[in-house]
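As you look at this complex, bear in mind that one protein chain is not there, while each of the others sits in place.
To keep things simple, chains are lettered A, B and C as they appear, and every chain counts its residues starting from 1.
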Amino acid sequence: MAMNRETTQSIPVVRRTGKIALEEAVGSPLFAAHQNYPPRPVIKDLDGLPFSTEFLADVESRLDDVELRLKSMDQSGVQYAILSLTSPGIEGVSDTETAIYFARETNNAIYNKYVRPYPDRFGFFACVAMHDPGEAAKELQRAVSQLGAKGALINGFTNLDDRDDKLRYLDAPECEPFWKMLHQLQVPLYIHPRLPPIHQQVLYSQYPNLVSASYGFGVECAGHALRIMCSGILDKYPVTIILGHCAEALPFIIHRANQRMKIGTPGGNGAHKHSLMYYFQNHFYATLAGVRRYSTMKNTIEELGESRVMFSVDYPYESNEDAADWFDGLELNESTRMAIAAGNATRLFGLPAMAD
Amino acid sequence: MAMNRETTQSIPVVRRTGKIALEEAVGSPLFAAHQNYPPRPVIKDLDGLPFSTEFLADVESRLDDVELRLKSMDQSGVQYAILSLTSPGIEGVSDTETAIYFARETNNAIYNKYVRPYPDRFGFFACVAMHDPGEAAKELQRAVSQLGAKGALINGFTNLDDRDDKLRYLDAPECEPFWKMLHQLQVPLYIHPRLPPIHQQVLYSQYPNLVSASYGFGVECAGHALRIMCSGILDKYPVTIILGHCAEALPFIIHRANQRMKIGTPGGNGAHKHSLMYYFQNHFYATLAGVRRYSTMKNTIEELGESRVMFSVDYPYESNEDAADWFDGLELNESTRMAIAAGNATRLFGLPAMAD
Amino acid sequence: MAMNRETTQSIPVVRRTGKIALEEAVGSPLFAAHQNYPPRPVIKDLDGLPFSTEFLADVESRLDDVELRLKSMDQSGVQYAILSLTSPGIEGVSDTETAIYFARETNNAIYNKYVRPYPDRFGFFACVAMHDPGEAAKELQRAVSQLGAKGALINGFTNLDDRDDKLRYLDAPECEPFWKMLHQLQVPLYIHPRLPPIHQQVLYSQYPNLVSASYGFGVECAGHALRIMCSGILDKYPVTIILGHCAEALPFIIHRANQRMKIGTPGGNGAHKHSLMYYFQNHFYATLAGVRRYSTMKNTIEELGESRVMFSVDYPYESNEDAADWFDGLELNESTRMAIAAGNATRLFGLPAMAD
Partner (left out) sequence: MAMNRETTQSIPVVRRTGKIALEEAVGSPLFAAHQNYPPRPVIKDLDGLPFSTEFLADVESRLDDVELRLKSMDQSGVQYAILSLTSPGIEGVSDTETAIYFARETNNAIYNKYVRPYPDRFGFFACVAMHDPGEAAKELQRAVSQLGAKGALINGFTNLDDRDDKLRYLDAPECEPFWKMLHQLQVPLYIHPRLPPIHQQVLYSQYPNLVSASYGFGVECAGHALRIMCSGILDKYPVTIILGHCAEALPFIIHRANQRMKIGTPGGNGAHKHSLMYYFQNHFYATLAGVRRYSTMKNTIEELGESRVMFSVDYPYESNEDAADWFDGLELNESTRMAIAAGNATRLFGLPAMAD
């Protein structure tokens, strides 16, 4: 008999129902009708797409299939999913008028296809066109008040041209009307990763799959979150921000980042009043989307507390079943399990309790 | 009396001696004599230096002061430090001949100033000119065999021009002679962060201090390590690589990166035979340099094992006293404490046991 | 310089205010007036008291000194303490009439000395005479409704004779009226350890200090809690039980205990409907009283969730300052810190928020 030879056997896991998932992607008929618009990852200009064609075909077959989605949710014990337009979404549309139009119609389409017919299974985060933050604020208000949107989801920077040469992060002063509306409506903002701007992709050149791997790393998304903290906008509008993938490694690095800011150039930190750690712990929630590693989840809980960590899947880029098998199999106490599986989301979004 | 009002009080910590530190920077008379060469962080072209002038003045006063360094080590219970040329070092010199000359003379200078007079307090990692990997291999061999160098330290990518437009990562095929020599000599390679190339700094624009904060993040350094894993060079030359700052967040993200590679474009991963996780767990060590957070350290131990994590400071960019106060105050069992404080380094570098 | 030689240095800790403590002992004028009654630890019959005379003298000087207590609370950032009669208290009085009388008058005395004059600093757990559970129920009702008691605290088994030959655990059928009242009043029960019955002390013979050490172990108290779980009384009256000392090692062993019950003799488990784990996770809270070890606290959080763990000291048997130095120095996120320091207790006892 040999040391450490591996075989695969099956062990039982107890499937739990009632989970809530928050980073769940859908397509948009608007994009489907306009071939020259994203979703299209800009990385392909450099080295080709970081996903296999088989993977993309599977994703595409699932992105807009309601029945398949519900079946997969049922098999995985996911009771309720908050949907959002797949990355890069509106943020990848460089023309302002088009973006405004796409955002509004996409929100209507998601509402009509998912939320209205299945109110106990689906909610959604509105997409908005940050090309014109005043319009974004209006659309957010409409989506929340008329369509019941649970907040907004933004896929990283917003393209203001076709080549990533001009782009906008959410800390830009122009964005203030949108922050003001978030605060007024008391809804959270989910910041979702997107591929980094093309001139930043040199770090991954020759290994396009690393973009995807480091996409998980969330360098772009974590940097975006740090910019927002530094800008001071959270001092003015203390809104709640959600990050996926266990907050994109911020739990691991935020303490050191915090220390480093103290030795920085005067004025080089932005106009914020508190420490990075303060904003992180008081304004951010993390989801487990895409993470199936207990030590990563635990580090996240240790830095945010178990009341700020929420289950999620990232369907159809990840499998509901894989996420549920992993999460349901974790050795958690009931209180922590329930908080992460559903309780924290129920509280944050004012959802009805999902028990019998 | 108010909730949560803060005051500062003093509590005792038991100072322990015998610690070994591995990411400890020194200057070089060669650089000092040539004002037009780095160390100079390229970021200043964009937004200015990410460090305050007070901080830099303190660093500079300590970088080359042997007495001050020894005093600080004594006060902190650091028995032995493995020194290296401060970042970006040789890698920031764009002229090949100059780089080769600087590397050789810097190694001689460090040996003569620190290692020869204080053999029980100082060792060093050689610097090499990766502009010409054959010359780098030769200099490594000389430094190890003649000066007793403990391995090599490389500050990220190597500049092949003055503007970061042409740069070399260690996975480049040209670097093979250097890997071959590392393997032949059985010494480890420390990959130290440097500021990212200038066109990648847009993520931090307007907040230069974030570069430093995210420097701790180690995006550039982690990406470099992932490139090496993907390249397959570790299959051919199974050498040991050390990363600082708790392995630059790789412990937090490596499992998800591992998953994502499986759905990548065929051929987009590089020529490696094993999983990213495999290389990480079998070829990498992490140091605590710059980290003073138990949950970050614990995540690192959970992904690498306590036999692959080693104390370090990052003096003079960090304070020996701060690092020691934190580490000596941790509630660790003796076996784990000794392994991380000194035992793992003693084993990895073949050092004498540092007890009475 | 030697490896691992120890010296003591001081490091700063940020003192936080607003903490709530729940296992804080006071004396009783009734006991003081009756020399032949406990508090007197039965262990002395065997090997002598497990505490040094210096320690006991210090405890006694503090037990009834309000000014000293408040000063120590102020220095430690403890805003509010829920007091209780020191162990073994009423449970060590073997005569029923005396016990009933002592309980009532002790509750009055604690109320008048601490709670009435300092309502924003002190609450109390009522003591009751479980020798007559009907009377215990009545006294609990009176103490809660008239004196504002926050629940009851019972020091382990109740002596029904002077020699521990006849004793009563809380799972005894006779105790039902008391459980019914706890449930009716919706107040929690704190079960505090006491020295084990004398014929169980053989395990510690010749080492009386081990009783104290293993008292921390809480063998007697954990066994008591397991008896209650097994009895099924929590199915009928689903009350909340608090245990000190991180729940007396139950977090560490409950999962294995749970497994073992399944292979037990039919009928040998008692009449309970759920698993031991179920009762532990749904009916129990733990306090940190007497614990200053992060790994122990963390194990407790992992098995109960951070919403069921509460700071406490065990003053004057432990030092407020020691407990606060340790707790305030822990590297916790704010959400978890606040929950454990005060938030969970505030919620459980319906206290006013203790902020400015």
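FYI, a contact is a pair of C-beta atoms (placed from the backbone, for glycine too) under 8 Å apart; a residue touches a chain by one contact, two chains touch by 3 or more.
Since the structure is predicted, the reported quantities are computational estimates derived from the model, not experimental observations.
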- prompt: Relative to the complete complex, which of the depicted chains are touched by the chain excluded from display?
  reply: A, B, C
Task: Write down which of C:14, C:32 or C:213 is the residue touching the left-out chain.
output: C:213
Query: Which is it among C:78, C:144, C:185 or C:230 that touches the chain not included here?
result: C:230
Omitted-chain contact residue, chosen from B:52, B:75 or B:307: B:307
Message: Take the complete complex as the reference. Which residues in chain B touch the chain that isn't displayed?
response: 255, 278, 281-282, 302-308, 332-336, 339
- line: Per the touch rule stated above, chain C touches the missing chain via residues 47-52, 55, 171, 196-197, 199-200, 202-204, 206-210, 212-220, 222-224, 226-227, 230, 245-246, 249, 251-253, 255-261, 263-266, 268-270, 276, 290-293, 295-296, 298-299, 302-303
Message: Touching residues of chain A against the unshown chain: what are they?
response: 1-18, 74, 79, 293-295, 325, 329, 331, 338, 342, 353-356
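Keep in mind that, in the parts below, only the chains that are shown with their structure count from here on.
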Centroid-based (C-alpha) most distant chain relative to chain B: C
Message: Which chain is most central here if centres come from C-alpha coordinates alone?
response: A
Message: Can you compute the centre-to-centre distance for chain A and chain C, using the mean CA position of each chain? Integer Å is fine.
response: 44
Task: Could you put a whole-Å number on the gap between the CA centroids of chain B and chain C?
output: 49
Message: Can you compute the centre-to-centre distance for chain A and chain B, using the mean CA position of each chain? Integer Å is fine.
response: 32
Statement: Shared-interface residues of chain A (touching two or more other chains) are 302-303
